[in-house]
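Would you mind keeping the following structure in view while I ask a few things?
FYI, not all chains are in this one, though none of them got moved.
Going in written order, the chains are labelled A and B, and every chain counts its residues from 1.
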Amino acid sequence: MADATGLQLSQRHFMNTADLPQQEIQALIDLALSLKHGEVKPSLAGKTLATLFFNPSVRTRVSFATAMFKLGGQALDLSMEGAWSFEFGDGVVMDGATIEHVKEVAPVLSRYCDGLAIRCSELVTKSAASASAGSWQNARQDLVLNSFARYATVPVINMESNVYHPCQGLGDAVTIKEQLGQPQGKKYVLTWAYHPKALPMATPNSQMLAACDLGMNVTLAYPEGWDLDPEIVKMASQRAKQSGGSLQIEHDMDTALEGAHIVCAKSWGALQYYGNWEAEKALRVQHKDWMVTQAKMQHTDNGRLMHCLPVRRNVEVGDDVLDSPTSIVIDEAENRLWAQMALLATLL
Amino acid sequence: MADATGLQLSQRHFMNTADLPQQEIQALIDLALSLKHGEVKPSLAGKTLATLFFNPSVRTRVSFATAMFKLGGQALDLSMEGAWSFEFGDGVVMDGATIEHVKEVAPVLSRYCDGLAIRCSELVTKSAASASAGSWQNARQDLVLNSFARYATVPVINMESNVYHPCQGLGDAVTIKEQLGQPQGKKYVLTWAYHPKALPMATPNSQMLAACDLGMNVTLAYPEGWDLDPEIVKMASQRAKQSGGSLQIEHDMDTALEGAHIVCAKSWGALQYYGNWEAEKALRVQHKDWMVTQAKMQHTDNGRLMHCLPVRRNVEVGDDVLDSPTSIVIDEAENRLWAQMALLATLL
């Protein structure tokens, strides 16, 4: 068995799948499936990945910890909930609440560890939200993630920022490849689902990009007003075309699901109300009918249901789907592990 | 040295020592002592045990972490203090406070990890107490533990539930065997001790069962009104008889200690006041004289003092006992490690 992956990426960090050429994404998917089948055994013996969670996590934390351990290394979990006292600005006189500058934190951690994995999503952290003062134009700069990437001297992995969740995107791509064999030209529907709270857009952005990079015919389905960031949608559409696929938008779930091979359910907040979530909620509650049920799945071509989890049962997706073979959400979660192993073995 | 334990259990999960036939418990005890003496060296290389603590822990957490590491694996500690938002009910419309169903959590963790160890004791977790609405009939269902066991696809280990603490029971059995060589027919006293708070019954239940499974003559000593669950006592009595021992109850500590070889001190709450702890406390404070001192130990047959720890010095047990060779509480704590190593090596 090969003890090295033989794969080199063109980027030092892993911030967004779309930073990579499509053949590198394909190579990562293939490597993930080889790892799952036990065909390769790369080693990161003695290496440490520091995982910095500015937002809490169970799935991501466990999958990174087991990925590193299976490779002979370790993940070192640094809960950063209380660490918003980091300073990111240039030239600041630090006589206030911030106690340490990223210019020190990032290089020091780089001396101790072989990689840094960072989760920082403002929408789910009250203290962090203030960093962008409720503005999407600010939030999309991903100040925390990009500051670490700038000052770290080891690879930085995005475990979910305001804008992207590329590990979810890569894991979903592995699952789609595993299910369909040849995803190119097959129909993928990313459908909005009702959820009592406004959720971040990072996951649907990366899920959309992943399906586009597989050359699928991608349909985004959501109620009017819930558009994703138009620049990212444009980029996704271009990448779909590059690989023989397409991207379209549909505001009726039944129509969207027609003939689908993969249905990915996901809720997100309306971008136009970013930081004004009470107003968003008043509109959101009008769309409780956006739930994926077995009846909805009848429109598909024997389609499989994906969801990044956690899922609100009988709100986003019905029990009748989740408890049936239609659902592949547990496989999807498992593939996070193999996708991240492929990434770590290649990057570190 | 053998690299495998050669031992198979008849149960997939480890929920209660009494789920196992007595010869399997004996085999686990023997394996634990072999591990302690360095006679076997089983390997769990590359394997991960997720430890889910819904209640805080130091001793259990450290002993599981070192047990896994000595076997070449790792324990991954998931603090679940804030995770009471899991849903356990069937068919629930999850539009409220619960954000993830055990139907997803358990199988997903099973894909990442090789075993799940769970501590969930309602009596020590305010938020959890509400789950049973203060009713022992509800609490004894052990909803959290049993739901994980139902939906997990890897072995589940009970690190203390409302009803049982089988790892403590198994560790205590190892200690008794180590001390007495041949415990059968020797006298074991499990004596209630005063403590300012009502404590859970899981530990005394499992301690009682462990001594009964060793064929000891077991005496339960406690003030009137502090009976343990009668169904569990009945089961313990039956298992004692199976292995040549006996079980009796005594309400005077001096009489109970007469001729004892092992004295295990333990406080617990009065079951009849479950969920009504203020009323229990009013009665409890009348029994401050239930403290094990060297004077009390004079009644025994050179008996040794066990306690699961943490112990309230000069409240449950006197300094004069704890600081003398009469006490084997540190050995008892250490044997948790070897007992759990035996269990992990066999189960995972």
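In this text, a contact is a pair of C-beta atoms (placed from the backbone, for glycine too) under 8 Å apart; a residue touches a chain by one contact, two chains touch by 3 or more.
Bear in mind that the values here come from a model prediction, so they are computed numbers and not experimental data.
Participant: Let me spell it out: one sequence, repeated, and 2 copies placed. What is the copy number of the whole complex?
Facilitator: In total, this homomeric complex is built from 3 copies.
Criterion: only the chains that are shown with their structure count from here on.
Participant: Just how much do you need to spin chain A so its Cα atoms sit on those of chain B, in degrees to the nearest 5?
Facilitator: It works out to 120 degrees.
Participant: What is the distance in Å between the mean C-alpha positions of chain A and chain B?
Facilitator: Centres of chain A and chain B (C-alpha means) sit 41 Å apart.
Participant: In the complex of these two chains, what residues of chain B are touching chain A?
Facilitator: The contact residues of chain B facing chain A are 46, 48, 50, 74, 76, 78, 82-83, 87, 91-96, 99-101, 103-105, 107-109, 111-113.
Participant: Along chain A, where are the residues that touch chain B in the complex?
Facilitator: Touch residues, chain A against chain B: 56, 58-59, 61-63, 65-66, 69-70, 74, 196, 309-315, 319, 322-323, 329-330, 333-334, 337.
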